[in-house]
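All protein chains but one are shown at their positions in the complex.
== chain A ==
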Amino acid sequence: MKATAWMGADSVKVVDVPDPKIMNARDAIVRISTTAICGSDLHLYHGYIPAMRKGDILGHEFMGEVVEVGPQVRNLKPGDRVVVPFPIACGHCSSCQRGLYSVCENSNPNAGIAEKIMGHSPAGIFGYSHLLGGYAGGQAEYARVPFADIGPVKVPDEISDDQAVMLADVFPTGYMGAEMCDIKPGQVIAVWGAGPVGLLAAASARLLGAERVIVIDRFPYRLRLAEEHIDAETINYEEADVLDTLNEMTAGRGPDACIDAVGLEGHHGNAAMYAYDRAKQVARVETERPFALRQAILACRSGGVVSVVGAYGGFVDKFPMGAFMNRSLIMRTGQCHVQRYTRPLLERIQRGEIDPSFIVSHRMPLRDAPKGYKIFQKKQDDCTKVLLKV
């Protein structure tokens, strides 16, 4: 089959590899119809995530048709159209049973390495480094889906591929980002990052009853999406001072909750500040550029929530702990527990409450994956989300 493989920093190729086969009794094989490039795939693309190997198949957002199931999978049969959550979760460990699917205790065969870096191991993730399991990803013609009796959700015919594939990651992730804010009537929610997750977090904040939603980014075309589809207010941080503007907008209170949908590769309006963390990142004394996180903490209303759904992999410097502690802030975070959200969010799409596919800017065949990575990385052609059609 054809598959998109990581070939080193800033290099992906569509290569021929063997077809996947059932390896565990609870596996299914899915013939992929639509798969997406995620912002977090760019972290891999740029080489910021450790434990990648040349030839690793990328992709953790995919959907398609079940073509084969293992002997222990009874809820699916060949022919079913499913979307697959990006965290691999067994459904039977304590974490899964508490709904914390992205910290499944069994799905990372390389838990030993992850423990050395993170203390305890999170779940395995499709196509997301050997640190997180060494699973082949879904930017391919076929994928093996472990624990197929737990993760995949059947998609009704009236839901399009473009809508359904949003349920693999970005919509649940954005939604969880908003849900962690514990939004009450009248509240103002600020979102850093107007990529797919940030936009869907902003949209979800609306669904969950936020009074005002403010989106912060530097790309006018992305901010325009926030204004047009979510009726959000926007701040371009290259044009305005974010903290001053937020204080002005909230009459000095600060947003009630701040969502970091940027993660480890942030940018900063001040060239010197950007250069400081970029240099440390290059020298490997810091793995992240946490501008959004620092700013979200400083901006947040005292006693408010900082919700982090942007991806981090290692260590941040200059964490404003003084502000965080003295102002009684709450931080909530996590890789999305997608399995918890797929069905309820599918129902919201069915009821017409939201169409998450408004973020999709590009659709192209799988063989063009390298081009998709390039334009997404360079933000060319007003790129927000690239879908690969198989």
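By our rule, a residue touches a chain if its C-beta (ideal position, glycine included) is under 8 Å from a C-beta of that chain, and two chains touch if they have at least 3 such contacts; residues count from 1.
Following the convention adopted for this analysis, contacts and distances are computed from a predicted model.
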**Fill in**
Of "Sulfate transport system permease protein CysT", "SRPBCC family protein", "Cytochrome c oxidase assembly protein CtaG" or "ABC transporter substrate-binding protein", the UniProt protein name belonging to the chain not shown is "SRPBCC family protein"
**Message:** Out of A:Pro85, A:Gly127 or A:Gly313, which residue would touch the omitted chain in the full complex?
**Reply:** A:Gly127
**Prompt:** With respect to the chain omitted from the figure, which of A:Tyr45, A:Tyr135, A:Trp192 or A:Tyr341 is a touching residue?
**Reply:** A:Tyr135
**Asked** Out of A:Tyr48, A:Phe62 or A:Phe147, which touches the unshown chain?
**Response** A:Phe147
**Complete:** Contacts from chain A to the absent chain lie at residues 3, 5, 17-21, 23-26, 51, 53-57, 72, 90, 92-94, 97, 105-107, 109-113, 124, 127, 130, 133-137, 144, 146-147
